[in-house]
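The other protein chains are all here in position, but one chain of the complex has been omitted.
Every chain is named by a letter (A, B, C and D) in the order it is written, and numbering of its residues begins at 1.
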Amino acid sequence: MTTQLLKVQNLKQYFPIKGGVLGRKINDVKAVDDISFEIKAGETLSIVGESGCGKSTTGRAILRLDEPTSGSVEFDGKDLLALNKGQMRKMRKDLQIIFQDPYASINPRQTVRQILSEAMEIQKVVPKDKMDARMKELMETVGLGAHQLDRFPHEFSGGQRQRIGIARALSVDPKLIICDESVSALDVSIQAQVLNLLKKLQRELNLTYLFISHDLGVVRHISDRVLVMYLGKIVEIADKKSLFDNPKHPYTQTLLSAIPVPDPTKKKDQVILKGDVPSPIDPPSGCRFHTRCPFATDKCKNEEPLLRNTEVAGMAEGHMAACHYIEEIASGEMKRQY
Amino acid sequence: MEIKDSIIHVDELQTSFFTERGEVKAVDGVTFDVPAGKTLGIVGESGSGKSITSLSIMRLIESPGETIGGSITFNGEDLLAKSEAQMRKIRGKEISMIFQEPMTSLNPVFTVGDQIAEAYQVHEGLSKKEALKKALGMLELVGIPSPKARLKAYPHELSGGMRQRAMIAIALACRPQLLIADEPTTALDVTIQAQILRLINGLQEELGMAVLLITHDLGVVAETCDYVAVMYAGKVVEYADVNTLFADPKHPYTVGLLKSLPRHDIDMEGEDLDVIKGMVPSPNELPEGCRFAPRCPFATELCHNELPSLRDLNDKDQVRCWIYTDQWDGPEVNVQNDYSAAQSTES
Amino acid sequence: MLIYTIRRLLQLIPTLIGVSLMVFLLMHLIPGDPAQIMAGERADEAQVEQMRERLGLNDPLPVQYLRFVGDAVQGDLGNSIRNGRAVTDEIGARIWITVELAVYSTILSIFIGLIAGIISATRRGSFADMALMVIALFGLSMPNFWLGLMLIQYVALRFEAIPPSGWGGAAVILPVITLGTAGAAVIARMTRSSMLEVIHQDYIRTARAKGVKERLVIYKHALRNALIPVVTVVGLQFGGLLGGAVLTETVFAINGLGRFVVDNIAARDFPNVQGAVLVLAVLFVLVNFAVDLSYRFLNKRVELD
Amino acid sequence: MEETTLPAQQEQQKRVNPQIENLKMVWRKLKKNKLAMAGGFLIIFFVLTSFIGPLLTNDELLNPNVSDRLQAPSGEYWFGTDHHGRDIFTRIIHGMSITLYIGFFSVVIGLIVGVFLGLVSGYYGRLTDTIIMRFMDVLLAFPGILLALGIIAALGNGINNVIIAIAIFSVPVFARIVRGSVLSVRKLEYIDAMRALGASDARIIFKHILPNIMSPIIVQATLFLATAILTATGLSFLGLGAQPPTPEWGALLAAGRNYIFEYPHIAFFPGISIVLVVLAFNLFGDGVRDALDPKLKS
Partner (left out) sequence: SEPNNTGDTGADTNAPDNGAENTDTETDGETNGDAADVEVDDSNLVIATTSDIVALDPHGSNDVPSSAVQTNIFETLLMQSEDMELEPLLATSWEATEDNVWRFELRDDVEFTDGTPFNAEAVKANLDRVLDPDVASQRAFLYEMVEEVVVVDEFTVDFVTEYPFAPLPSHLAHSGGGMISPEAIASDYEAMEAGGQPGDYLNENPIGTGFFQFESWNPGAEVVLTRNDNYWGEPAGVESVTFRVSPEDLTRISELETGSAHIIYPVSPSDQERVDGTEGVSVYTQESLSLSYIGFNVEAEPFDDPLVRQAVTMAIDNDMLNEGVMQGTATPAVGPIGSNVFGFSDEVEGLEFDQERARELLAEAGYPDGFDTTIWTNDSRERMDVAELVQAQLAEIGVNAEIEVLEWGAYLENTADGQHDMFILGWVTVTGDADYGMYALFHSDNQGEAGNRSFYANDEVDALLDQARQESDEATREDLYEQVMEILVEEAPMLYLYHTQYLVGIRDEVQGFWKHPNGLYQLQDVTIEN
């Protein structure tokens, strides 16, 4: 099946900044600024990028946890943003989210049973009498025992809590799950357990994931396709292989080179970016990366590059990057300025 | 084993917290050397006692914690025997420290310049003015743009990366012989992390100091350290030079750690990751024998019952595992090669 | 900062409108006809009616309210019903006494509270800590009018130099103690808990790691930060004292604004009450505004958005 | 599957409810805090006395008995008699329930209203928040006791009106605290998780937010009880509140003050009773605060 399950178009999320004498809106945090992408049913699309680039905001906007400023989010052919509150509430059954913090993401005062039954009750997915059986099944699915149903969150470890969060998301039989840094807070050994579980669930339940992470290692492991964001914009999107083996955007390239590899023999030539990520309040003109880009020219400063695919540079189908100089950089015609 | 030109030698360090629920053995048998001018990385999962180890060296453990055993030899003297006043002379002057959270480690009500200058005032008895002048030099050294203006900035006016640079400036102000960096980049983005790590490495060469780098990121270790100590549940389980450790890890825990790491430079082709089953024991319910035994695919009766000691494997590597001893009662194993198989048959 | 200040000042306007409206409505809810009171016990209906007319009490409430606010903005709070004196004069004669009382009491409570709080925090768990905190709680638990009476009985009557009543000179001692006690207790407790919280912050560890002496760590690095929330409490205290001095003013026969309000509620002298409460509220709001500004000034972390 | 195997100790763990676990923890900490325990025992003592005490005393002693007026404390009259010859001890015992009643109900009413406003304000934010909080500012800008005075003047004298007056000025205190807590809890991911599941606002507010902000509310309530009692006695001192011959303690004190020179016991015993009750609540509330505050651990 290769139908589009989720289609995001021209999504913008601006957070107003109030100020001035009258406390009126004086500016916006342009957290997500006009991004479009699609996710096919059953695949995993990852969003990577540095802190504050708008990854979570994208996820939250899709779920309407924050109302997006503009754009459209089509899910299974329906425009989510056009739904009223009640309709949206029903719709939520199909879209779930798993959060980062295993401690903050479940109510410490409810037992696992209460957590799961409440979720099912809200969406009325199973009749009351079948609930128990369903909960047992869920617990086993996420690798916990049915005997742990009556425990409270504090009796579980971080990894186990994360499984409870997953069980809660699964309890309403969603089609799409947004994983916002779902394994970032876990120790490596536990992280591996949860990653394996997510993959297994996807295979078994034909789930679709929107996987948000800043860890490219994790992303490479779990995704089918990867989307790189910088300052609220998509800079590159490609299937996993193309992106890691053949990154085209200078940002993607430096990002990959900046990540330390756990292999001392592989000492490579690192590109160290200068400066910090600029503020999303007044993002740089033209290409938002130009202030830090080792290749930047005047054109980059003035003209905003569009996402594009060029065969010249050996880009696979569906691989797009937003850079004016994909070809030049690929051919080595353009040299880094630092 | 004690490395000859090591600047600090920590031996069987023990630090516990005496809480209402009983003694928490946060650090319980930590042994390592930091060779002069080199970088030692300490890796371990959360709660393994890395930070407490570093605070113990600084003698900054607060009640209800207490260092109750072992020794810390710095320049031939035992730090644990020093008075508080003597320690104060060492802190910030001979041993400095950078903390994990650049956001909260700087005092919000003083300017960055004041905070750097204070180190000079404390240790070199300089006047405020002179100290500030030297602070400016430090800011330049750590590569903060327009340092003059930053001198008067308050911490909240700086970005995370800048703050961490300021922290480094404070730590390095008096050119210490040993810099302890407790997860200095965990809170930062990868691109900034790369900047900071490079900065620390550069300054290390320039100043010729030794660095104790604490991290949970094996990638960081591989890229920046000369030696590595792996900690698990309050103990060092393996100590080796960095190449040996990554190429030929000995301890099952080290092996498991490396194998469970998803890597961006290698495609797993859809394979599942190897995992370490179970979870880290809580420090107030530690197992009897080897702390790793409950999670170890090779564990035998012996492992469950008796605690192995950290032994020299050769002249530079040490490991805390029964497999490498004469007492080993299990089948012959090559930990690295047999790990995955043992791991899956176990369950 | 300037923009922030202006914006905050503008935000005070709705609060003050609310306050004026509430005072006004409250005064009109209170049973008792001011015209009747003013005309006297023996006035006949016509006289009362005339009085009502003259006082504008026959106008619809909104008209009366607008007139009240309109005049107030121009600095005219009307005239007392009982004696016809301008309310602003009546308030002017008393406000400084109340302000002085509040200021002295606040100074006293800051002085005692800070010292006690720091001692307590730095010797956490010691006998001194426990004793100071028990004393503080005791101070908080004492009805201050009772404390005032006890002070008169056991201090003023024994020491000729300390007058039992009035205001000015040595007479300020007892009321200031009476009023300052609870504040000192609050500040001591706040300082203590704030110190204890700050002392566990990362930057304190940084200072120690720098080799800074423990005394400097406490008094330079910790106290500066610990004082930030204390400032807020001091501000609130001060604001509260302005209107809360009623009982102390009554006990010590001090002719302050608090007692003035009480007396005038009893006398149904609405213009006096309205004016005084409005002035007290304005003072309170301004003090808190100042506190807010100084808080932001002290606390570098708070963005001046 | 390897994930299902769990460490042995995990299996053995008892089923414990976090509320109970939490309470146990708080209780353990409280138990170690001698002052808080003293406060707690005093509160229990006062509450029990307020129920049982009046049954044990001789009600005749509540009636005026001019021939025995202004007696000093003695075997017959433990705390002496007042200016009408009534036994002060008996009056204090009978007044205890009134004092506690005023404290308790003014806090409960203020709490209910304040918590509701705080929840709504914090959860919905924006205009709702602005309006509610501005209104709270207005209430706060009124000097507390003067507001109470005005309200009682408007409503008339009487214990219940005192309760309303005190409750009104406690509303902004509670509302602010609750709002602050709501804002911090609201940020937690499980609230977003509930929204993502399609839970209604009411469910989120009352089931998921409210239970998690109880600690500051409880602490504030205990401490405000002390304030409420003090305020009520203050109002009684000004002659507002309980109607004679109700033996409300503030009224006893107010009457006693006239005899403080010659017969200090009349003001002393009610005064010290007030101090003790208020102190008890302060000690206990303080202890609970410390016990609930994760920052002040150990």
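What we mean here is this: a residue touches a chain if its C-beta (ideal position, glycine included) is under 8 Å from a C-beta of that chain, and two chains touch if they have at least 3 such contacts.
If you're wondering where the values come from, they're calculated on a predicted model, not measured in any experiment.
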| remark: Shown chains in contact with the undisplayed one are C, D
| remark: Given D:179, D:257 or D:289, the residue that touches the chain left out of view is D:257
| Residue touching the undisplayed chain, where the options are C:51, C:142 or C:184 | C:51
| field | Candidate in contact with the missing chain, chosen from C:20, C:79 or C:144 | value | C:79
| query | Contacts of chain D with the missing chain: which residues? | reply | 63-64, 66, 69-70, 83-85, 152-153, 156-158, 239-240, 243-245, 255, 257-262
| query | Residues on chain C that touch the omitted chain in the whole complex? | reply | 30-33, 36-37, 39-44, 46-47, 50-51, 54, 79, 82-85, 89-90, 93-94, 149, 152-153, 156-157, 160, 163-166, 168-169, 250-253, 255, 259-260, 263, 265-268
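The rule is simple: only the chains that are shown with their structure count from here on.
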| task | For chain B and chain C, let me know how many angstrom lie between their CA-based centres, rounded off. | result | 54
| said: Using mean CA coordinates as chain centres, what's the gap between chain C and chain D in Å? | reply: 23
| Which residues of chain D are in contact with two or more other chains? | 1, 3, 6
| query | Among the residues of chain C, which ones contact at least 2 other chains? | reply | 200
| request: Could you please specify the touching residues of chain B with respect to chain A in the complex? | output: 45-46, 159-162, 189-195, 197-198, 216-224, 242-243, 246-247, 256-258, 260-265, 267-268, 270, 272-277, 279-280
| note | Listed in rising order, chain A residues that touch chain B in their complex are 50-51, 157, 159-160, 187-193, 195-196, 199-200, 214-222, 240-241, 244, 254-256, 258-267, 270, 272-274, 276-277
| chain A-facing residues of chain D, complex | 1, 3-4, 6, 10, 13, 15-19, 21, 188-190, 192-200, 203, 207-208, 211-212
